[in-house]
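So, chain A:
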Amino acid sequence: MRDAEFLIEAMAVQLRELLARRGIGEPALVGIHTGGVWVADRLRQRLEVAAPLGKLDISFYRDDFSRIGVNPQVKPSELPFDVDGRHLVLVDDVLYTGRTIRAALNELFDYGRPASVLLAVLVDRGGRELPIEAHVAGSRLELPAGSHIQLTGPEPLQLLLQNTP
Partner candidate 1 sequence: MSASDVQLDRQGRLRHFLTVEGLSRRHLIEILDTAESLHGVAERRVKKLPTLHGKTVVNLFFEASTRTRTTFELAAKRLSADVITLNIAQSSAVKGESLLDTLRNIEAMQCDMFVVRHQQSGAAEFIARHVKPHIAVLNAGDGRHAHPTQGMLDAFTIRRHKPDFAKLQVAIVGDILHSRVARSLIHALNILGVAEIRVVAPRTLLPFAVESLGVRVFLDPREGLKDVDVVVMLRLQKERMEGALLPSEPEFFERYGLTEERLALAKPDAIVMHPGPINRGVEIDSRVADGPRSVILEQVTNGIAVRMAIMSITLGNHAHPAGENL
Partner candidate 2 sequence: MRTVIRGGRVIDPAHQIDMVTDVFIADGRIAGIGRPPDGFSVERLIDARERVVCPGLIDLCARLREPGHEHKATIASEARAAAAAGITTLVCPPDTDPVIDEPAVVEWIRRRAEAAGQARVLTLGALTHGLRGERLAEMAALKEAGCVGVGDGGRPIANTRVLRRALEYAATFDLTVFLTPLDPWLGQGLAHEGRVATRMGLSGVPAAAETGVLARDLELIRDLGVRVHFCRLSSARSVELVARARAEGLPVTADVAIHHLHLSEIDLAGFDSRCHVCPPLRGERDRDALRAGLASGALDALCSDHQPHDPDAKQAPFGDTEPGISGLDTLLSLSLHLTRTDALALPAALERLTWGPARILGLDRGHLGIGAPADVCVFDPVREWRVTADHLRSRGQNSPFLGWDLPGRVTQVLLEGRVIYEGGQD
């Protein structure tokens, strides 16, 4: 178990630098339910972002619906700002195969046409199945396929690593 706060601090440093480099003054943060929203919320405070926090539940966009159906705890997606022409930062807890991000991008574009989308994740654990990479990562590690990493929260935020034999 590891405290996630220092990883978020690392993300904030990288993201601040990246936004400055790109000249993005007023980004909007969009977290992916559930862990991504926790992380995005903390990033937003640290970066003092003015735009309200966006939340995405990608349950209806998953590519494995015909295998696992709908998550019974599905939450509404909320993007309380105009997506068109906006610079967005998509935030998730763990980046693995890349399928969640693909679903989230599809959902984002159903709201409008953002000017750009950056991807910030707490942990990039490798194992990508799609051509998707994070611009910002609190930590990058290469975990074997059998292991499982999970963020628990919202207070405190902790990373749980399990190795299934």
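Here is the rule we use: a contact is a pair of C-beta atoms (placed from the backbone, for glycine too) under 8 Å apart; a residue touches a chain by one contact, two chains touch by 3 or more; residues count from 1.
Quick note on selection: all candidates are chains of the complex that A comes from, given by their letters.
Small disclaimer: the values here were computed from a predicted structure and weren't measured.
Student: For chain A in this complex, identify the touching candidate from 1 or 2.
Tutor: It is 1 that touches chain A.
Student: Which positions of chain A touch candidate 1 when the two form their complex?
Tutor: Residue positions touching the partner: 57, 59-61, 65-70, 72-78, 83-84, 106, 109-112.
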